[in-house]
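Heads up, the thing below is written out as structure tokens.
What you see is the complex with one protein chain gone and the rest in place.
Here the chain labels run A and B in written order, and each chain numbers its own residues starting at 1.
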Amino acid sequence: MLRLNQMKVHTKYIAGLIVVIFFVLCPLFLNSERSYFIYFLYTTFIYITIAQGWNLIAGYTGQVSLGQHAFFGLGAYITAITWRAGLTGYFDPLAFLLSGTGALLLAAIVGVVLLSKLRDDYFSLGTLGIGEILRVAALNGGSFTEGAAGISLNSTAYKSMNHYYYTALFIMLFTLVVIVLLIRSRVGLALIAIREDETAASANGIPVLRYKILAFSIGAFVTGLCGSLNAYYIFHVHPPGVLSLNWVVIPVLMCILGGAGTFMGPILGAFVLSIAFELTSIWMPEIHPIFSGAFIVLVTLFMPSGIMYYITNHKSMIMRRLRLTVFKWMNQKA
Amino acid sequence: MENHLLELRSVDVSYGDAQAVGNFSFYIDKGKIITLVGANGAGKSTILNAISKIIPTSSGEIFFSGMSTAGLKPEDIVKLGICQVPEGRHLFTKLTVLENLELGAYPVHTRPFMKDSIEKAFTLFPILKERINQSSGTLSGGEQQMLAIARALMARPKLLMLDEPSLGLAPKVVSLLFKTIKKLNNDGVTILLVEQNVHQAMEIADYAYVLQTGTCKMDGHCHDLLKNSDFKNTILGIRE
Partner (left out) sequence: MSYFPSLAVFFQIIINGTFLGTMYGVAAIGLSLIFGCMQVLFIAQGTMMILAAYSVFWLVYFMSIDPLISILIIIPVFLVLGWIMYKGMFQRVSQAGPSSTLLLAFGLMVFMESMMLFIWSPNIRSVKTSYSTSAFQIGDITISVSRLIVTVVAGIATCLVYLFLKKTMTGKAIRGVSEDRVTGMLLGINPNRVSAITFAIGIAMAGVAGVATCLIYPFDPYFGFLFSLKALIAIAFGGLGSVGGALLGGIILGILESLSSYTISPGWADAIAYAAFILVLIFRPQGLLGKAADKV
């Protein structure tokens, strides 16, 4: 029995490794400057990272943040401002570090204030407010943020799409590894305990506030990294772009669609939603958002707890159908 | 089939994988006081909630006046004439005493008697009349319990189910409460009483069922049980 379980775990790792190798090799076979697929993967990687960051605080710890766009935007602005000031350069690791840390610090400060005082929906609303305040501050920041027009960066620095692709891949893998390690450790158990019953967790000696802030800050750090990368990608940092609510809403949707509080959920959700969005925007560009809205409504109506939950609950049925299909297919061939 | 007022036949209730009540059968005849006694977690409240259809039964049947209640919803049960006063009172604390009473007569067929029922409630519990426009959250524990019972009586139940009415009340208030319950019974209301306060429950009840971890351990007339050495050891002994 034990061996079977171990085998299963090993297949998971091997499957994961194969997928990663595939992603690493992709640019070698495709013209990354032209390929739509590379661009698609790049954005999906970013969404997965933000979704996993949100998953950590909301899915595992149960504190639904609606302020992730604040961290994304802050990361982008830090990168843009330090580059404009000549403190950092194009694709500067220091800029990434500063952006991530800036977001982390904001999360820690906001966390101390909000997480200690607010629970449940009130925390969600509070974080939403933080994001909106940052947006208005950027709009009114004078020459520092250059207002609504935003900061334009030196786009002649652009070298190759591969830079972006691999950085996004790296950030995503970094996030996934951090999350796996965290969730498997005592910290992960503590976070889930907080989600299930905060009072019981604190009665058992778990420093609830500290762990909540930790989860919130780590999520903010990786989101800040994504913001930084996005600033380098679009060479233009302005409020409607980087502080748009889309940066919180879409990852949250992906997470819930896939199954919040699971590791594979956000990954699965990100791919499904990205594909759905891309396909509709290719084939029916005019009604693409209508379809997206209807899609979300349908998923919540028929799979309210997410795809992962659906899969785990219907595993035997799905596997049986899969086997049947394969069987039929092989028969036809023979 | 005999026409008992309420009859449960081998009822099972589970929360997920955990069975809370297993193969439980019992009946109540009209005009009686029946009590379910047992320790915490024995499944007493679960049985009441199963009768009220708040939680589903996994097997077994429940009959009221000889009619199966399968497929009915909680609100239908109230219309049939079964009212539950839940553990911990559960008043609408933001509503006034009067509004709480009025909501007790929510089922349409009881609304024409509303004024009359309210008068009755006030004669039964005069203190409530003094508090009529106070929000019910400001009442004392005893007053809250009275209001909860009065609210359930508004629907003119044939069967009144009381879940731990003495919980958290001072001894003096408790004995008053039990007197009132007896009085209600004399007025013709059949009562199903769930209590941890075994002694007092047995004093007013006609028949008792002893529950342990979801199954019926023993049952009998109260005066018989109180003499039974097994009962004394398992139930009263543990509690002493």
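Please note the rule applied: a residue touches a chain if its C-beta (ideal position, glycine included) is under 8 Å from a C-beta of that chain, and two chains touch if they have at least 3 such contacts.
Computed from a predicted structure; not experimentally measured.
Taking every chain of the complex into account, the omitted one touches A, B. Screening A:Phe37, A:Tyr122, A:Phe170 or A:Trp283 against the full complex identifies A:Tyr122 as the residue touching the chain left out. Within the full complex, the residue among B:Ser52, B:Thr69 or B:Ser166 touching the omitted chain is B:Ser52.
Listed here are the chain A residues that touch the chain not shown: 58, 64, 113-114, 117-118, 121-122, 124-126, 128-130, 132-133, 136-137, 139-140, 245, 249, 252-253, 256, 260, 286-290, 292-297, 299-301, 304-305. Touching the omitted chain from chain B are residues 52, 54, 73-75, 78-79, 83-84, 86, 90-95, 99-100, 102-104, 106-107, 111, 135, 151-152, 155.
To be clear about the criterion, only the chains that are shown with their structure count from here on.
With centres taken as mean Cα positions, chain B sits 52 Å from chain A.
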